[in-house]
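Yeah, one chain of the complex is gone here, protein chain that is, but the others are all in their spots.
By letter and in written order, the chains are A, B and C; residue numbering begins at 1 in each of them.
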């Protein structure tokens, strides 16, 4: 399998995201890169992957390609069940979603995500420095999917000790059974995929831990781009660069119009 | 309009029940005689009556005749909405049902109904003298329809000061705002139709009050068949006997097989 | 209202129900099997059994026949309004309590509407042979819905004011937003759901015609679901209008094509009630309420259930003419070109 030499940061995120997904599992897919990664997974090692979209569609074959909205016509055709937003989230609350796959603008060491606002909280909540779109379904997936996979572009300004706002709860403050005690369900953040590597959350402390680095990164380069102290797994490996075939699938078959995967070179 | 001379007790109940219904209103119809009365109403003075059945159907035209079950195929065809039991009861809880039309095996002076058990309560609840079928949807209609119309065959054993079990709440103990204070919605029992007459519930005391007598009855004969003191309206009138045409409609068009209206002579 | 760590859950607790689903293989796999296999794999003694349909519409009659043949003990039955399903199960207990027994019923209504009261219900309740918990149709439907939604409870306006709140596990609280009382009903998460539908694919996606009753909620609340269907069709045909699908495949564990699976009850587009046959069973039980002998009842079970290998054999006894008449009676309600 020839290694690609011109893959982009978004493309390696997509490839890494796809590889984290397991075949025959139900994955609740947020809008954007998670959609692309899920399609790649189902066209490679996970043909039995079952996507769920928050506007309601369960298990569509996506024969007409990448949706541009988690509520569009492409998510609907051939689906096994479509009952609107309440239907999708009730399924999830019940325990039908093995994985939730979400993005965020800011993340902390416990996998809590912010997609609400940047600025001074709570004082500046009603007049934020930057107003982000809002939770969408992310906080619901975070609260009720069995495990969540997070995507956040790696940037010191986005990896912070304290978030401006906790939109999507992860491991909260990392204390034992924090999620259970708060009334939530599911095991919480399972993997984080950034532009620099793949992370898990160490079992005892629930702290973000580097487990795989993308080509060209070092433990130091990654720590330097992170606003808190990372845990480092004992055997950090290098995540292999995307293959030519993977990149071709993304560019030519899955997102040929660059709807979510932009064409800018790395 | 020629008066019928051979109408039965059930037939006059049906005619009286039909006349209480108003055109263009939504009526949540319980199984049995309420179904027959609603059909009679819509074939006479209330062509715009909109029936709702608890298994889900809203506003079916009932072109194929009297349902034998509130969940059968006849209630479904041509309906304007059918979403199962939760759907029907949520509509009602929301305020979509102008009337609820229910029967019971026992009634008290405040229009509370029992369709659960006869016997010693609470001690004998788990081993009743007579076990009745249970609430069905009656207690839900009682709790949430805007006004309820009750049907109970008139019999001293069925008209009691204290019920064995309050299945379907009426005006509770008759105290001011008793229903509102209990958390319920709607104005509660509006009319009671028995085999002897028509009753309302006096505004202040919420007590059962005779307003119309069926032919052949007197205030005394009705009081004698009632296990508590009735209020009597100032101007009690005689409810006219069913017409030949009304009886024909019931016997030949609405319930030709005697599914709910039995053929025994009065 | 007090917090109760002592709450007793008669099926799975909300946390157990979640756990069961998390640990289940929810993949899109072939779930076809025989009814015999489905019942022996997914029903156990002591189970809380959620029963689909409404009174005698789409009751899971074929599944109940098979359960009676196999024999189960100490079941809890949960349903809103049911007719033939509990009548058959209870009749089996009355005829032979050593082979089949119901411990408890959680219900709104047990009877047959136009076809009469339930003699089995009277027999068992009036002799104190089973526990029961009265609810209303909306209460039971909402309890299944809470279970299906992954919630421990659901608020409702009823049962407020009457005695249902006093004889059930309802809790009343003052609404923290309005200050007015509101009822909280505990979720129902049965161990197994018994559902009959018009059409399914081999993965378990189900299409229901006519009222959905509370079938989707029961299936999604339960740890396991057995589905019988009139028609087993291809996945592509079944999903041609995804919104017709009322129960999605991950909620289903076994799919069996059983034509007439709700008979002698009705099934929209397929057959109307055979009221005479319903009354025949009631007529075998009714005399026992007054101390009569069980001979007629035992004969009914020997003839229709114990004496046959499968539900198909029972349906074969009904005879072609009767089945065609029942089909024709339904066809007038929903005329369609085949």
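Everything below uses one rule, namely that a contact is a pair of C-beta atoms (placed from the backbone, for glycine too) under 8 Å apart; a residue touches a chain by one contact, two chains touch by 3 or more.
The structure displayed is predicted, hence computed values, not measured ones.
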*Of the chains you can see, which ones touch the chain that is left out?*
A, B, C
*asked:* Going by the contact rule already stated, which one of A:165, A:201 or A:239 would touch the omitted chain in the full complex?
replied: A:165
*So which of B:11, B:98, B:200 or B:217 would be touching the chain we can't see?*
B:98
*Identified contact with the non-displayed chain, of A:76, A:99 or A:239*: A:76
*Residue-wise, where is chain C in contact with the chain that is not depicted?*
1-5, 7, 13-15, 150-157, 169, 171, 173-180, 182, 184, 186-187, 212, 243-244
*So which bits of chain B touch the chain we can't see?*
24-26, 48, 50, 57-60, 76-83, 90-96, 98, 144, 146, 185-186
*What is the set of chain A residues that contact the non-displayed chain in the whole complex?*
31-32, 54-57, 64, 68-77, 82-86, 89, 93, 112, 116-117, 121-122, 125-140, 142-144, 165-169, 172, 178-185, 259-260
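The criterion applied here is as follows: only the chains that are shown with their structure count from here on.
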*Could you please state the distance in Å, as a whole number, between where the Cα atoms of chain B are centred and where those of chain C are centred?*
28
*Where the centres are mean C-alpha positions, what is the separation of chain A from chain B, in Å?*
57
*Distance between the centres, which are taken as Cα means, of chain C and chain A, whole angstrom*: 40
